[in-house]
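Heads up, the thing below is written out as structure tokens.
Yeah, one chain of the complex is gone here, protein chain that is, but the others are all in their spots.
Order as written gives the chain letters A and B; numbering starts at 1 within each chain.
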Amino acid sequence: MRRNRRLTRSRAKWLAPIACAVALPIAAVSASGAVNWSNVTSAKAGGGFAALVKAAKAEGTLNLIADPLNWANYGEIISSFSKKYGIKVNDVNKLGTSQQEITALQTLGSQSRAPDAVDVGQSYALNNASLFAPYKVQTWNLIPAANKAANGTWANDYGGYVSIGCNTSIVKVCPTSFADLTNPAYKNDVALDDPPTTANSAFSGVWAAALANGGSFDNITPGITFFQKLHQIGNFVETPGLAGAITAGQTPIVIDWDYNNAATAVANKGKFKWTTAVPTDASFAAFYAQALSAKAPHPAAARLWLEYLYSATGQNLWLKGLSRPVELPAMIKNGTVNKTYLKALPAVAKPAKYPSLAQVTAAEAVVAQQWASSQS
Amino acid sequence: MTILVLAAVFFLGPQVSALRYSFVQSNGENGLGNYTQLFHDSALGSSLVTSLEIAALTTVIMLALMLPTVVWVRLRLPRLAVVVESISVLPIVIPPIVMAAGLATLQSHASAQISSVIFTSPLTALTPFYVILAMPFAFRSLDVGVRAIDLRTLVDAARNLGAGWTTLLLRVILPNVRTAILTAASLTVALVLAEVVISETLLYDTYPVELVNTGQNLVGVAVALSVLSLAVTWLLLYMVSFIGNRDASRARIGRLL
Partner (left out) sequence: MGVAPFAVYVALFLGGPLYEVIYGAVTTTRGSLTWFNFSQTFHQPYVGAFEESLKLALLTSLIGGVFGLWLACAVVTAGPRSPLRRIVGSGAGVLAYFAGVPLAFAFIAALGRYGEATKLLQDIGINLNAGSFTISSLTGIFLCYVYFQVPLMVLLIIPALEGLRPEWHEAATGLGASTFGYIRHVAAPVLAPALIGAVLLLFGNAFAAYATAYALVGSSVNLVPGWIQQLISGNVLVDENGIGLALGVEMIVVIAIVMVGYAALQRRATRWLQ
């Protein structure tokens, strides 16, 4: 697998500009005059936004994958897109991982049920750029340079901070930092949302714990040691902090992305109050990346989807889900941000920096090897 | 009897405990809103229709495959019975995750034409393998049913009257093993409506998969529907057990003759 990654990255570098250069003339000289949207790299190149909408409506369907409806408000984003353009959206395998999305692109190819666009973790986007089609949305310039591929094969869409969620009916004083979690008052309270060996959110939680305990982007071991300590003093609950366990009170404190903890608060509104706090001793954030499949069975719909996500409407819907949309700085500056949603974002003690791909890969290997034994 | 009380507490207890979550709606009030969610949620509804279609097709193929085989084995090759039964039991013990792994690899190796024919729709992709999964209990049910009737006598009598194999199967044997067939069918439906591992691995959103998805967001709805499916299937199997009475008496008369 590592062998394939290196190969794809170098191929992507020279393939993308050539594809861009070739796309325009091809788009222009199609036999019947109709545009082949698979090769279009921007709305303008395809004949304008109205033409894109028309072509997308003609396709009528959009295949998405692994977008849970309560993840960063995806449910509302999908249904509003579908209603606005009359396009049916198939969102399969809602609980899938980033790896499963990439595998689906590889195995399903151009089958009619193959995904049109994917939303994957940063490292997956960087490693698999050859599977994506370059496309620059109309608001491309509002995306900071560090959050997109120069050739348009992927761009960050939204992100969040590792946070501590808390059931105020069960926990009298909610923890606000990783150091707090070791308090014996939290016996049998603390959980991750999933095992860190499979879930990006939990893996990031471990890394955040590492940062709070003397670790760094090159050293995730203090995080594993921290959770081992929690396990030994009896504060850690092995049950994954997912919806059922949270509602039943089995996991009153859950470490997860801030937008997921926000969704938990909404889901349990009538039963108890669930608060979200970004730990004061560690700011760990990550963005997810949106990319188009190069073999998308519905290329125009896929591109329209991207346009929608990066429009002010789409970005504000992500903000409503309490995630941080990538265009947030630009939107605050030009006033298109929804101020009500903005105010609800959890406060962050210090802004985050991001690990490199090499650091992520190394840390993942360490967790894979040491997690199970640290919890026994 | 101690065991009956223990069983009642142990098996009904968790269901009843989970049940109270189903009465708390997403708006926080108590009510039956979670139960009617099936009609409002289009993804849930359409996945249920898909799963029921798969269940129906699986049952038909399973019966068409297993009943003649069971009859043939009992009639002509009784010594092969143990071999056939052992093979039919394999799917219980071959871990579904291993089968799913093999299927995933199969799908990625399949040519584009095969893929577009078989793997596009869950109906064609999942059904053949669900038949395999249903084999163990189907075989046992049908076998018990076929052994309870006087097969030899019925077959000889029908053949003497000039019946061909199809008539024999459909009009002579089938009516006499109705309970067995209905039991096998009900168990097959229960299996299809509960199978999650293979459909998730192959990226199909069948009803049980949708149920798990819903559970990640709307806990009350997931519990309500799971309890509902349990109750409906239980009722189905219970009613099937009454049809057995008539079959049994007919079989006894057959023996007297």
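Quick note on the criterion: contacts are C-beta pairs under 8 Å (C-beta built on N, C-alpha and C of every residue); 3 or more make two chains touch, one makes a residue touch a chain.
Quick caveat: nothing in here was measured; it's all calculated off a predicted structure.
From the options A:D91, A:D180 or A:D194, the residue with contact to the unseen chain in the full assembly is A:D194.
When you scan B:N30, B:S46, B:T105 or B:T124 for touch with the missing chain, the hit is B:T105. Residues 1-2, 96-97, 99-100, 103, 170, 188, 192, 194-195, 197-198, 237-240, 244-245, 248-250, 364-365, 367-368, 371-373, 375-376 are the ones on chain A that touch the missing chain.
Along chain B, the points of touch with the absent chain fall at residues 1, 3-4, 6-7, 10-11, 13-18, 20-21, 65-66, 68-69, 72-73, 76-77, 80-87, 89-106, 109, 128-129, 131-132, 135, 137, 140, 144, 183, 186-187, 190-191, 194, 196-197, 201, 211-212, 215, 219, 222-223, 226, 230, 233-234, 236-238, 240-242, 245.
Here is the rule we go by: only the chains that are shown with their structure count from here on.
Those residues of chain B that touch chain A in the shared complex are 21, 24-29, 43, 104, 107-108, 112, 115-116, 119-120, 200, 203-205, 209, 212-213, 215-219, 222. Put simply, chain A touches chain B in their complex at residues 65, 68-70, 75, 91-96, 100, 104, 106-109, 111-113, 242-244, 247-248, 263, 267, 269-271.
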